[in-house]
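Right, I'll just put the structure down here and ask away after.
Then we have chain A:
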Amino acid sequence: MSAAIELRDVRKSFGATEIIRGVNLSIADGERHAVIGPNGAGKSTLYNLITGKYSLSGGDILLRDEVVSGLAPFQINRKGLSRSFQVTNIFPRMSVYENIRCGVLWSLGYKYSFWHNVDNLKDVNDRTVEILEEIGMQARAQIPAGVLTYAEQRALEIGITIAGGANVILLDEPTAGMSHSETDQAIALIRKVTEGRTLVMVEHDMGVVFGLADKISVLVYGEIIASGTPEEIKGNAAVKEAYLGEEVED
Partner candidate 1 sequence: MIRRTLGLGVAMATFASVASFSAQAETVKIAFIDPLSGGFGAVGISGLKQYQYTAGVLNKEGGTQFEVTGYDNKISPKESLIQLKRVIADGIQFVVQGNSSGVANALTDAINKHNKRNPDKRVLFLNYSAVDPKLTNEKCNFWHFRFDANADMKMNALTDVIAEDKGMKKIYLLGQNYSFGKAVAAAAVKFLGEKRPDLKIVGNELHPIGKVKDFSPYIAKIKASGAQALITGNWGADMQNLAKAAQDSGLKIPLYTYYAANNGITKAIGAGGVDRVRLVAEGTTNPPMTEKWRTLLQGFKAKHPNEDFTQTRITNVMSMLKKAIAKAGSAKPIKVAAALEGMEHKAFWGDTVTMRASDHQLQMPIRILVHTDKGIEFDGDNSGFGLLNESTVTAAEASTPTSCKMKRPS
Partner candidate 2 sequence: MSNISNAMTAGASPSFLRRYGMWLIPAIVVVSLPWLLTSTVAVAVLNQMGIAVIFTVAYNMMLGQGGMLSFGHAVYFGLGGYFAIHGVNMISDGEWPIPLPFVPLFGAFAGLAFGALFGSFSTNRAGTVFAMISLGLGEMMASSSLIFTKFSGGEEGITADRTEALPFFGVEFTTEVQIYYLIAFWVFLAVFLMYRFSRTPIGRLANAVRDNPERAEFLGYSQKWVRFISFTISGGFAGIAGALFALNYEIVTEETVNALTSGVVLLQAYIGGVGFFAGPIVGAVIFTLLQTLMSNYTEIWALYVGLVFVGTVMYAPAGLTGLIMMHVPVAMAGRMGTLTQPYARIALPALICAIGAIGFLESWHHLSAAATGEFEMHIFWMTFDFTSPITWFVFSAMFLGGLWDARRVAPAVADTYGNALHYAFTGEDQ
């Protein structure tokens, strides 16, 4: 079985400082994989490298055996990778419905069409309603996204992320800033929507990680120091020392 996503000796330097120092990672199809690490370990940088926001200083990133490093974000997206953002990133002046629908259009092949009327595209509108149901926001469909609550916006963002039908989903701290009950709902939602897809998430909250992930990689100072199932990671001494030892109490 080929890997859904594979990182080969990925490196990134800002000026003289090397932030990512040769990361190798292979994530299998259908796997829910979490990358954890202490603050400043380079999680966000790694995330932005995979999604094409930053360019690599060295190495390769492969999506289903195809090199994607060096491509523009929209090109990577078209190859089947979708992402969310750490800072809530929606289209605030458009309705919830429109937000989702924009996410659906490309994957259904409408691309840059300037002749189809979106209101008459049955497949688009059906899929949009489907996703709205999946994230439980049918009732809020006509509300401008900018006035939603924070948790709702995060849910909407996950909705937009999966709307394009990508089978590799990257989530950046999907539960950051949420209350406990909101977090539980979010985990349930993520579990539901990533069914049958590959998920890569960068997360800080241990509860989320251990509740969701099939596999966990630990990033410290730009290097993966351990990779394995949640149980293996829990028992790993190096991880304990580098990371859990100081962070686990919160």
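Just so we're on the same page, a contact is a pair of C-beta atoms (placed from the backbone, for glycine too) under 8 Å apart; a residue touches a chain by one contact, two chains touch by 3 or more; residues count from 1.
The set was built so that all candidates are chains of the complex that A comes from, given by their letters.
Here the structure is a predicted model, which means the values were calculated and not measured.
**Q** Since the rest of 1 or 2 are in the complex but keep clear of chain A, which one touches it?
**A** Among 1 or 2, only candidate 2 touches chain A here.
**Q** Of all residues in chain A, which touch candidate 2 in the complex?
**A** By the definition above, chain A touches candidate 2 via 51, 72-75, 77-78, 82-83, 85, 89-95, 97-98, 101-103, 105-107, 110-119, 125, 129, 141-142, 144, 160-161, 163-164.
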